[in-house]
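Heads up, one of the protein chains got dropped from this complex, but the rest are sitting where they should.
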Amino acid sequence: MKLAYEISHLLAGVMLVASFALLYQQRIAAVLNAFAAQSITLALAVAWAAWSEDRPDLFITAAIALGLKGVLIPVALHRTVTRLGVHREVEKVVGVGMALLVGLALCGLSQALVVKVAPAMAGLGRDELALAMAIVLLGFLMMIVRRNAVTQVVGFMSMENGLILAATGARGMPLVVEVSVAFSVLIALFVFAVFVFRIRERFDTIDIEALDRMRGDRR
Amino acid sequence: MIEAYQAVVLVPYAAAVVLAALPGYRVGAVGNVIASAAAFAAGLWLMLGPQTVGNYAIVDEFNVLFLAINTLVGFTTALFSASYIGHEIETGRLSPGFLRFYHAMFQAMMGSMNLALVANNIGLMWVGLELATLITVVMVGLYRTPQAIEAAWKYFILASVGISLAFFGTILIYLAGQPVLGEGLPSMTWSLLQATAGRMDPALLDLAFIFLLIGYGTKVGLAPLHAWLPDAHAEGPTPISAVLSGLLLNVALYALLRFKMLMAGQPAALDPGPIMVVMGLVSLIFAAFMLYQRRDIKRFFAYSSIEHMGLMVFAFGMGGPLANFAGLLHMAMHSLTKSSIFFAVGHVAQAKGTQRFAEIRGLSVTHPRLAVAFALAVLAIAGLPPFGVFASEFLILTTTFARLPWLALLPAFGLLVGFGALLLRLQDTIFGEPIGPAHRVDASSVPMVLHLMLVLAAGLYLPPLLVVWFRRAAELLG
Partner (left out) sequence: MTAEVAVQFLAQGAQMALVLLIAPLAVGVTRRVKARLMRRQGAPLLQGYRDLAKLLRKESVLAESASWLFRTAPYLIFALTWVAAALVPSFASGLMFNWAADVVALVALLGAARALLALAGMDVGTSFGGIGSSREMMIATLAEPAMMLIVLTLAIAAGTTRLAGVADFFIAEPLAVRVSLALSLVALVIVALAENARIPVDNPMTHLELTMVHEAMVLEYSGRHLALIEAASMLKLTLYLSLLICLFAPFGMAPAAAGPGSWAVGLGAWTAKLLLGAALLGVWEVSIAKMRVFRLPDFLGVAFVFAFIAILLAYLSLGAAA
């Protein structure tokens, strides 16, 4: 039993490391690879939970995570980036070091929150919840500190990874939610694909700063 | 045999599939209107039918009225859109190929909103709201101008963050309910959760509510999370602005209120009231001041929406039967009035070919009937009697004054500031020398006038049936 706990903990920890890797990388291709790694680890974590807790419906979630977010979306994004021809570096709002430090603070915050808020929860659930919350917050941070449209969407997707991890940790959450989460990922991807091309069409770049000049509030 | 509550969700979705396959936008427009009418019929039928509480759906006093309003406004917007879109094609802003897509998406959005309203499962509620939001994101970017894309992108990013945070809050609620109700479906069923909230861990509920407040609050347009709202209203097609302001904001607020009811069941948990009061006041006053700087007519009324949503959140934060009643009434009135304003704005934009205030003047000379309708709509939203908005605003202010006199000054101040801005703009637009082109207006005036008449009627005389409904819903809110 302890081994099951250790492995879930390990996989969730690797996902957290991948979140930091997302903040650290400076090239779009590396960011996409880190995201793919995170999604694959998520699939493994969900599959492990399915096997060790005897919840066969989670295998479907793991398969969806692996297929969609581990393979399909990174490949599609790689091709989009190539087709867009954007230069390969990610424009930053704050430097890597600062982003990492803030990320650490968010980790500590989520841990403190979970420890304070859920003393009654079982040990495994609580740890996974803390890690999942940290991953969600780090994805959010990535959306804020990186100015590139592709990386903003990757940040959002990594937030979703954290959410799926949290939902897995919550024992017994029905399948309907998981399927709909997967469905929403599809919709989000569709919306995104439509937009990145339109943005490229209109602005010749996917730097969000260029968009900012169009902000209506100045009018 | 389909139940009413199932029909109100399935009809729009089925229509979406059908409309996606139909060629030609005129046929699509007609199909859109028919489908919306059917959904409206289902909504009325729901009002008259019994209440149910099932595993996935719930029909109680709180949501039955909103379903009716939702389907009504959907129907009238479809009517408006049918005539409006023709003009857009003529001026070349849209191509016919897109419109098939547009009508299907319209129905899918209505279906998702109804799903959110009717859901008893908190996961389904989230799914409905997220789908509706994502569809509106696509619609906002429909014109493909740089400004539209920027607005849609900003909306997408902020909405996605809101969605994710709200989902996390949903998971936390499930975790709170799990020890009490067991694993699986019961822990996601709102009615069961609300009944047993007293036994749940208060700290976990607090954390969950914070996430839900930020997540769904982004969609309600509470400051400081409102950044997407003005641009999304301004750059999207006018029917979508009407639906956004009139319906989607309401549905998001509805979701937030469902969770507030849940929190009310656990006395040891955080009281959401003060937070909501503060956030509402901040939105109200901030938006009221921002009204003065706006030079685009749609953006102007978008800030007005933020102002009114702030007022509603303030009212619900105050709590108590009267304030809740007033808040609910205001939700209904605002929905009708704001959509009629956007219909009028659509007419005005078509008439003058622009959305900038500086170029819209002297409507009373060039389009007298439109000027009258527009003036009435603006006066309605400004809160003048005898329109319904006055009744709800008055009620909110008096209950606040009765409980915390000094606090009542703040919303009153905000409303006055907003009132001033509205009148100022109205005067500029209606009177003065006409400048610029004066095109013929193609869109149907029926929806706009219909809504105004409803608001007027509600202001003069609220049928006892509705009063009873509002009162019971107010009691549920605690």
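We call the chains A and B, going by the order they appear; numbering starts again at 1 in every chain.
Convention: contacts are C-beta pairs under 8 Å (C-beta built on N, C-alpha and C of every residue); 3 or more make two chains touch, one makes a residue touch a chain.
Everything quoted here is computed from the prediction, not taken from an experiment.
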| Among the chains in view, which touch the chain not shown? | A
| Hidden partner chain, touching residue among A:A29, A:A76, A:L100 or A:I144 | A:L100
| Quick one: which of A:I7, A:A30 or A:I144 touches the chain that's been left out? | A:I7
| task | Just the residue numbers, please: which parts of chain A touch the chain that's not shown? | result | 2-3, 6-7, 9-10, 12-14, 16-17, 20, 24, 96-97, 100, 103-104, 107-108, 111, 115, 123-124, 126-127, 130
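As a convention for this text, only the chains that are shown with their structure count from here on.
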| said: Centroid from C-alpha atoms only, then distance chain A to chain B, rounded to Å. What do you get? | reply: 30
| chain A touches which residues of chain B in the complex? | 121, 123-124, 127, 130-131, 134, 137-138, 141, 144-147, 149-154, 156-157, 160-161, 163-165, 167-168, 171, 174-175, 178-179, 182-185, 187-188, 201, 203-204, 206-207, 230-231, 234-235, 295-296, 299
| Which chain A residues qualify as touching chain B in the complex? | 113, 116-118, 120-121, 125, 129, 133, 136, 139-140, 143, 149, 152, 156, 159-160, 163, 166-167, 170-174, 176-177, 180-181, 183-184, 187-188, 191-192, 194-195, 198-199, 202-203, 208, 211-212, 214-217, 219
